[in-house]
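Only one structure is covered here, and it is reproduced in the block below.
Only one protein chain is missing from this complex, and each of the others stays in its spot.
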C-alpha cells in the first residue's frame, strides 16, 4: 500500500530557489502566458524564445531541477520527431521548428510548476482557484475535500485490484482481465459506500 | 438518551429479491446506561440497529431520537452528538496523515488553522497518541489505526459513541488496548461484538435474533441466554 | 506436504519507506500435520507466511514447495492443490451474486451449466446457506459473506486449504459451524487466527513475532507462550 501511495507524490524536487519560493499563482500565470503566446504567434521567435525562457527558469530553480529537464525528451522524443517531420513536409521546416519548440516550451513550464511545488501547496492553490464556485452556491472546501478523497482512493483502488487478482489467482481463475474487471468496479462502488458512511458518521458534508 | 419509538426496518415490497423482508422488527427501547453491548448471530440485525442510532439507516416505521432529536429529520444535530466507529479503520480514515485526519473532524468547530492543529494534537494526546501525529495512516499497526479512528471520531466532541465490532481485526494486545481505552471514555458507548467476554463487561446488553430484541438486561445474563440459545439450536440462522 | 526451504522475504532496499525491512526471516519448516495454526501479533508476518504457501507472495530468498511443486515456477500446479480463504470476504468474492460466485469455482470441474448450478446449490446447502443463493454479495451481513467465501473455496476441491483469519466476522454459532466444518474436512488446513481457543485445537502451531518463527510445536504450548509474551510485554509491536 505505502509504495503505491507514494507513487503520486514523486514529482516534487525539494529546494529553496527563487522559483520554489515564487507563489503558485505567479507560476501558473507564466504557464498560461507562455501557452497563449505560443498559440497566438506561430513564429519561430516566440517558439524558440519561450523554450529558452523555460530553460532559464529551470536553471534558476537549481541543478537538481535542471537535470529533470530532459525527462520528457527521453519519453516523447519520437512524438516530437514525427510531428516535426510531418509538419516539415506539410508546411515548412521552419514552421515545424516553431510548433515543436512552442509545444515543448508549454509542457516544460507546466512541469516546472510541479517540480517546484509541494502537493499540499498545489491542492491549497486548487482550493483557492475554486473559490469562484461560491457564486454558484457551492463551497470550495467541498472541492478540496473531494480532491483529498480522490487522492486517497487511488491507492485504495489499486490495492483492491491487487487483492482481487490475488483472490482470483488463489482460486485458479486466470482468464484475466475481463473476469476481474466487473468485480473491481463493484468493489470500488462498495468502497465508495463505506467512505460515504464514514463521512456521514463523522458529520462531514451534512445536509440539514 | 437514545430512544427507539417503535423503530423498525421492513424492506419495501418492490425489492426484487428481498421484498417485504423484516430486517428489524419495530422496537421500543430507551438506551441510557454508560456501556451497552449488542450481541446476536450473523445477520440478526445488530449493525442495522446501531446504524439507526445515528441515522445511517432510517427506520421505515417509527422513529429514533437522541436527546430528543430525530435521527432522520434532525440528522445534523444527531451526528454532532453521536460518533460511529466501524470495524475497518482504513475505510473511515479519510486523510493520509494522522493529524490531518483528526483536523478534518474539527473543521466545523475550529475555523482557524493553527487553533485546529493544536486542538487535533490535544485530542490525540488525550488518548496517548500524540507520537503518531505525523505518521501516515498506512504505516500504523491495526491497533494504532483503530485508536486513531476512535480519536478522529471523538474529536468532534460527541457524547455518545456507537461502535460496530471495533475489536474484530485486532490481535490480543491491541484488543486489550482498545477495550481499555473504550473503558476509560467519559462518553456513553454502545457496541456490537461477537466477543462475549467483551460484551459481558457492559452495564446492559441487548440480544438480537432474527431482527428482534429477544433479551434485554444484565450483560452476563444476556451472554448466558445467547450461549444457551446457540447450544440448544433455537437460532433461526 | 509443504516445505519452506529457507524461504524469506526481505523488502528491496530501493523501497521508499520500507527499504531493507525483513518481513519474514528465512525459515526452514515442513508442514505436514492435518491442522496447523499460525498465531502472533498484528503485523508479525502471519499473512505473509500463509501467502507464500500458494505463491501469492514469492520469497525473496529460498523457495517454497507444495508436494514438490515450486510455488513460483510451478504456480499453476500449486494453485490447483491449494485453496486460499482471505480475511476480507469482499476481496475474495468475484461475482456479484452468491450462486454465481460458487459456480465460478466449479467451472473447471463441471462443464455443463445446469449441472454446475445444481452443484453450487448443493455446496451452499452443505453449509446451510441455500437461502442466500440469489442475494447480492453486498446485501449480506459480514458473517454471511465470510461463510459464502468459505463455500466458494471449498467448491473448488483443492486438497490443502490455507485460511487467513477465517472466523473474524463470525458469531458464536457460525464460528462453531466453521470450526466444525474445517475440522471435518479431509483437506489439510493451515490457518492464521487471533482466536487462541481456535488455535489451541490444532495439531501444531507456529508462533510468529517480528517476522520470525519463535515457537513451533504443540498448539497449546504455542498459545501459552504467546500469552506469556503479551503479558510480559516482550512483543516488538
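We just call them A, B and C in the order they show up, numbering each chain from 1.
Throughout what follows, a contact is a pair of C-beta atoms (placed from the backbone, for glycine too) under 8 Å apart; a residue touches a chain by one contact, two chains touch by 3 or more.
Convention: contacts and distances are computed from a predicted model.
Enquirer: Which listed name, "Riboflavin transport system permease protein RibX", "Heterodisulfide reductase subunit A", "Biotin transporter" or "ATP synthase subunit c", is the one UniProt assigns to the chain that has been left out?
Expert: Cross-referencing UniProt, the chain left out corresponds to "Biotin transporter".
Enquirer: Taking the full complex into account, find the residue in A:38, A:61 or A:168 that is in contact with the omitted chain.
Expert: The single option touching the absent chain is A:38.
Enquirer: For the chain that got dropped from the picture, name the residues of subunit C it touches.
Expert: 90, 95-97, 136-139, 141-142, 169
Enquirer: State which residues belonging to subunit A touch the missing partner chain.
Expert: 8, 11, 28, 31-32, 35, 38, 42, 75-76, 78-79, 82-83, 86-87, 90-91, 95, 99, 102-103, 106-111, 113-114, 117, 119, 122-123, 125-126, 129, 137-138, 142-143, 145-147, 149-151, 153-154, 156-158, 161, 178, 181-183, 185-186, 188-197, 199-200, 204-208
To be clear about the criterion, only the chains that are shown with their structure count from here on.
Enquirer: Report the inter-chain centroid distance for subunit B and subunit C in whole angstrom, where each centroid is the mean of the CA atoms.
Expert: Comparing mean C-alpha positions, subunit C is 29 Å from subunit B.
Enquirer: Which subunit A residues touch at least two other chains?
Expert: Only 2 qualify.
Enquirer: Would you give the residues of subunit B that are in contact with at least 2 other chains, written as numbers and ranges?
Expert: As it turns out, subunit B has residues touching two or more other chains at 136, 139.
Enquirer: Touching residues of subunit A toward subunit C in the complex: what are they?
Expert: Against subunit C, the touching part of subunit A is residues 2-3, 6, 160, 163-164, 166-174, 179-180, 182-183, 186-187, 190, 193.
Enquirer: Which of the residues in subunit C come into contact with subunit A in the complex?
Expert: Touch residues, subunit C against subunit A: 15-18, 51, 54, 56, 75-76, 79-80, 82-84, 86, 88, 90-96, 104-105, 108, 138, 152-153, 156.
Enquirer: Using the touch definition from the top, list the residues of subunit A that touch subunit B in their complex.
Expert: It comes out as residues 1-2, 5, 141, 145, 148-149, 151-152, 155-156, 191, 194-195, 197-204, 206-208.
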